[in-house]
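Here the complex is missing a single protein chain, while all its other protein chains stay put.
All chains are identified by letter, namely A and B, in their written order; residue positions are counted from 1 within each chain.
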Amino acid sequence: METAVFIVSALIVLAGGLGVVTSRNPVHAALSLIATLFGIAVLFLNLGAQLLAVVQVIVYTGAIVVLILFVMMLLGVDREEDLDTEPLVGQRLLAGLIGLLFLGAILAIIITGKDAIVTGSHSVTSAISLTASNISQIGTALFTTYVFPLEVTAGLLTIAVVGAVVLSRRPRDLEPIPEPESMTDMGDEPLTSIPEEGAH
Amino acid sequence: MVGLVWLLPALPLAGFLLLVFFGKRIGEPRAGWIGTGAVALSFVTACLVFVGLWGEPEHTYELSLFQWIPAGHFNVDIGILLDPLSMAMVLFITGIASLIHLYSIGYMHGDSRFPRFFTYLNLFVFSMLVLVLGNNLVLTFLGWEGVGACSYFLIAFWFEKEENASAGKKAFITNRVGDWGFMIAIFMTFFAFGTVTYTQFLPMAPGLAQTTATFIALMLFVGAIGKSAQIPLFIWLPDAMAGPTPVSALIHAATMVTAGVYLLVRVNPIIAASASWIPWMIAIVGCATAFLAATIALAQQDIKKVLAYSTVSQLGYMFLAIGVGGYSAAIFHMITHAFFKALLFLGAGSVIHGMHDEQDMRRMGALRKIMPVTAVTFIIGWLAIAGVPPFSGFWSKDDILAYALHKSPILYVFGLITALLTAFYMSRLVFRVFYGDARWGESAEGELANLNAHTATDAVESGDHADAHDDGDAHAGNGAVHPHESKWPMLVPLIVLAFFAAVAGVLNLPFTEHLEFLNRWLEPVVGENQAHLSLGGVQLTVELLISTTIALLGIFAAYMVYLKKKVDPRRIELPFFANGWYIDQGITAFMGGIGRKGFELIAMFDKVVIDGAVNGVGRATRGGASRLRAIENGYVRWYALMIGVGAVLIVAFVMTQVSF
Partner (left out) sequence: MGSNLSLAYLMLSAILFVIGGVGVLIRRNPLVMIMCVELMLNAVNLSFVTFGKMLDDISGQIIVFFVMVVAAAEVVVGLALIVAMARRRPGATADDLRTLRG
């Protein structure tokens, strides 16, 4: 049962992830992100982290992605991105290569290590209790062992809010910065080739 | 008494320091008297030291003044080694030097740089004394270089004329070629013995491996060739006549050029320990030089050039003596040669001065009546060098020839032929200058025109020097030239030197061992390695008679050619001889041709390989840097990618370290 749920959710997660990366339209990307987040929430439930699953849905999908969508609509950045051209030479190739290598390394470690990759000892004091509910367990831990980080994150959130307000205030007289002159016209190459010495 | 030996070099050094700082202010003639006084005082001290040295064991006295180079195993002190050899040399060096200083007061009168001349002269005497008195090879080399530098200063004293400056350079550079050999020898000596002090390594010389000793002796011989003007490094000495005549007398007759002979005599244990071809080589080079220089001398028209080549020739005799094992004979000849050659040069200077800077013999003649003192002293010097008994040159030259005969009859015969040539060319000089017709004045024109039509060589050597004399050059056809006798500061040295040139033979008369003072005096230094001659009465008399006959024959021949005009002189004064067997031109051609190509090759190597490597490093850095600059392209995504690359590399590295 768990395995089946896992497989389905995993597929959803991966499909969403690929969708985010490959969608031309940013709105489509946002929707794919929602799919991924839902899948992750289901996986949390599978793992017995009920509170986290709910928080994921409420905070991540409910707030963060919505916020992103709001900004998209507000600013009109929903234009399609031109995915065909890549100004940086070798960026895609290298990125894909790096990704594959990294993935290969991690998978190799996981597969060959099996259980040995988890080297810590099982916790005694904060073991996952099977009798108490998950939420009460998390709550107890948060307000006893981790109370300091909790308060700090509260401060962090406050700062973030204040910062966001300050950043997005509309200044008095504003005119959009004119589009800069084309770099190629100025003589700078858009870095499709290695510059000659003394070109700057 | 003998402890005063440190004063010997100190006095000329003091004179030099005084004159170099205050000379200009002291001015003429007091600067000259200060210089002369310093060296004369040194001579007096030398006499006192000599008296004191009689009491020392083996007549050797060593005094270490202070430590100079304490570099681990390489220890060099400033020390004085006073032994029979250096004592003998010190005596005649300081004596003749003081006489020449006195002479210079008269000769250099009116020169704009009068005090500077004596500054250099004092420095020269100091360096020469360091050379002779030094107790180790490095000090000798210091003095060696010092006299080389002073000879450069003094030869190029009238440097306003380019030939004089060039002559100075030529002397210095040619000496340098020889100095290279000397330096290698010092290194090798230190390597072989661990010390360069004479009293330490010379006793160890018999135990030296033959190849090492041969190498050291060879290198020292190279150094000696340069300084003492043997083949092939003699080319500087005739050019050095561009300097004032007292310089020629002091440096190129009596002292500096004898440094090579001194060096070889000093290291005679090493020569004895070397392979047998080394002394042969020394003897042959000496003999060849003597012969070659004599042939060149008989074709020269400049009075000083004749004497210059004569010096080269006599130095060849000294090297011949060293080569055949007659070390004390070499020193004997060195001493007598110092007297009569200095006398001849000073006399020539007197003639030149009296003839108002005329040096070409073709414009002289019949000066005997006008310059009597000069003439008489010059004649004494002439008889000495020609080898006429009982003057000193006869005894010393015969000493050398006796040793030569002992070693090889061929060398003896060549020595005799050279003696004949010596007598011939010196007589030629005397007859042309002091006898014959007076060719200065109207009659000079005719004779000169005749000679100029035939002798194509011989660039006019007169007018080579710029003297501050008012009268300027004397020209043929100018009308009357009025030669005159010189003043007393110039005549007194001539008289003194003439006396010694006449009687110095008593130092080493060969008749009985008792009379051979010099041989016995030098025994602690050269005793074991000197070839032993036992000359019986008959053999000795025959040799003496042969030498006398040869000398008289030479004089007679010159008489027939130049006074009786029986033989055309041009048949003897061949252009080949006059041009120095074209050796000088040969070296120039070689160096300008092949030599230059070699140097250009080396220069090109320097430019391409070495500069190329250095510049290449710069170019490589710039090239590499410009390529590396592409990483900093300004794109944030690119930087993020680079972070990813780094992360992958680290993960890969960690994976290799961790075991699963």
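Methods note: contacts are C-beta pairs under 8 Å (C-beta built on N, C-alpha and C of every residue); 3 or more make two chains touch, one makes a residue touch a chain.
Because the structure is predicted, anything quoted here is derived from the model rather than measured.
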item: Residues in chain A touching the chain absent from view; value: 2-3, 6, 10, 13-14, 17-18, 20-21, 23, 26, 29-30, 33, 36-37, 40, 43-44, 47-49, 51-52, 55-56, 59-60, 63-65, 67-68, 71-72, 74-77, 79, 81, 86-88, 91-92, 95-96, 98-100, 102-103, 106-107, 110-111, 114-115, 117-118, 120-123, 126-129, 134, 137-138, 141-142, 146, 149, 153, 156-157, 159-161, 163-165, 167-168, 170, 174, 176-177, 179-180
item: Contact footprint on chain B, counting only the chain that is left out; value: 633-637, 640-641, 644
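Convention: only the chains that are shown with their structure count from here on.
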item: Chain B - residues contacting chain A, complex; value: 622-623, 625-627, 629-630, 633-635, 637-638, 641, 644-645, 647-648, 651-652, 655, 660
item: For the chain A and chain B complex, residues of the former touching the latter; value: 87-88, 91, 94-95, 98-99, 101-102, 105-106, 108-109, 112-113, 116, 191, 194-197
